[in-house]
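Shown here: the complex without one of its protein chains, the others still in place.
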Amino acid sequence: MIVSDADLVARVRRGDLAAYAELVARHRTSLERCAYHLLGNLEDAEDALQDALVRAYRAIDRCRQPERFRGWLLSILVNRCRTRLARPDPIARDLVASTAIDHAAAPDGTERASWREEIERALATLSPDQREAFLLRHVEDLTYEEIAALTGASVPALKMRVNRACERLRHLLEDVYRA
Amino acid sequence: MPDTPGQPASDQLLEGVIEALRDGVPPGNRGPERALATLAAARRRGVQVLAAAAVLILALGVATLWRPDRSRSVRFSLNASASRVTLVGDFNDWNRAADPLRRHDGEWSVTLRLPPGRYRYAFLVDGRRWMADQRSPATEDEFDTPTSVITVAN
Partner (left out) sequence: MRIDLRAPIGRLWWAGLLSLGSALPLVAQDPRLAARLPSGTAIEVQRLIDLAERDNLPTDPLVQKALEGESKGADSARIIHAIEGLLGRLRAARSELGPEATEAELVAAAAALRAGALPTALDTLRSLRRDKPLVVPLSVLADLLTVGVPAEEAWRSVREMASTGATDAQFLALRDRLASAPPKAGASNLRPPAPERPPAGSPPGPAERP
């Protein structure tokens, strides 16, 4: 029995908090990842995610396309991340080195950790708009139309941001990648 | 694949970047638990609601709240002709939709972070066919479907 997001949203609208927990559990990987990469540190990502989830629950009646709940939730999260990034006293980025991949089948764990650190550094140099467009398009796999709907930017503008982000990442990471 | 004009279609560098970004999130984000605690507290009109919230938060977050930092990234992959593949197992409540695999060069894959332990799982192909992971040991199955097991070391 697979319960769709739309069914769960309908239950949430009837006051079912358990249904909301199920929706959150279903999408938390994507949400955690998006918040972390947009903000660059776990503490801010945690605050932004908490804030977004509380706001989303309270605004659930305004989710017009419940079958696209994930995109709607991401739009709220992206807005919360933008708000945090726009603070007059921006929080210093804590470029957390991800734990190495050290599953028994992946012997190159150390190299991969270093590669990730380089990526985080490169990502941090992108403008917030470019970083956001790149992450939503390529990491969260949203279409340009979906990103346009949730950010308010036009599709051509978004394509431009993504292209520039790709160019910059290539430029910054080319040497490390070859090494 | 990044659709930057003027770049080769197969851009391995950016593929690597995207894969690392999909996988590279440190564990320990308790935002969801905090949000649900906030919502449950706001609805505190009776003891029953509160008790339900406790169980709810426990169900959602117990693995995360005390999730040790010893979690490891584990990559699951499958070569199969399919239009959709999901990873279903002990680590995602056997939710048939929670962890879709992505196809790249004919191979389906997804990477999860798992704490040390033994996990039963299987691939669900096109929403109806269960497949074991040929790269992991098979295990017994009370429900007569192919099932694999993975052991994540401490």
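Some points to look at:
Order as written gives the chain letters A and B; numbering starts at 1 within each chain.
The definition used in the following text is that a contact is a pair of C-beta atoms (placed from the backbone, for glycine too) under 8 Å apart; a residue touches a chain by one contact, two chains touch by 3 or more.
Computed from a predicted model, the values in this text were never measured in an experiment.
For the chain missing from the display, the contacting residue among B:Glu19, B:Glu33 or B:Asp133 is B:Glu33, taking the whole complex into account. Although one chain is hidden here, its contacts on chain A can still be listed: residues 1, 3, 18-19, 21-22, 50, 104. Against the chain not shown here, chain B presents residues 30, 33-34, 37-38, 41, 47-48, 50-59, 62-63, 65, 88, 90, 93-96, 115-118, 120, 130, 137-140, 142-143, 145, 149, 151, 153-154.
Methods note: only the chains that are shown with their structure count from here on.
With each centre defined as the average position of its C-alpha atoms, the distance from chain A to chain B rounds to 16 Å.
Here chain B touches chain A in the complex through residues 2-5, 7, 11-14, 16-18, 20-26, 28-32, 34-36, 38-40, 43, 52-53, 56-57, 59-60, 69, 71-75, 93, 95-99, 111, 135, 152-153, going by the rule given at the top. Remark: chain A residues 2, 17-18, 20-21, 24-26, 28-29, 31-33, 35-37, 42, 45-54, 57, 96, 98-99, 101-106, 112, 115-116, 119-120, 122-123, 135, 138-139, 159, 162-163, 166-167, 169-170, 173-174, 177 touch chain B in the complex.
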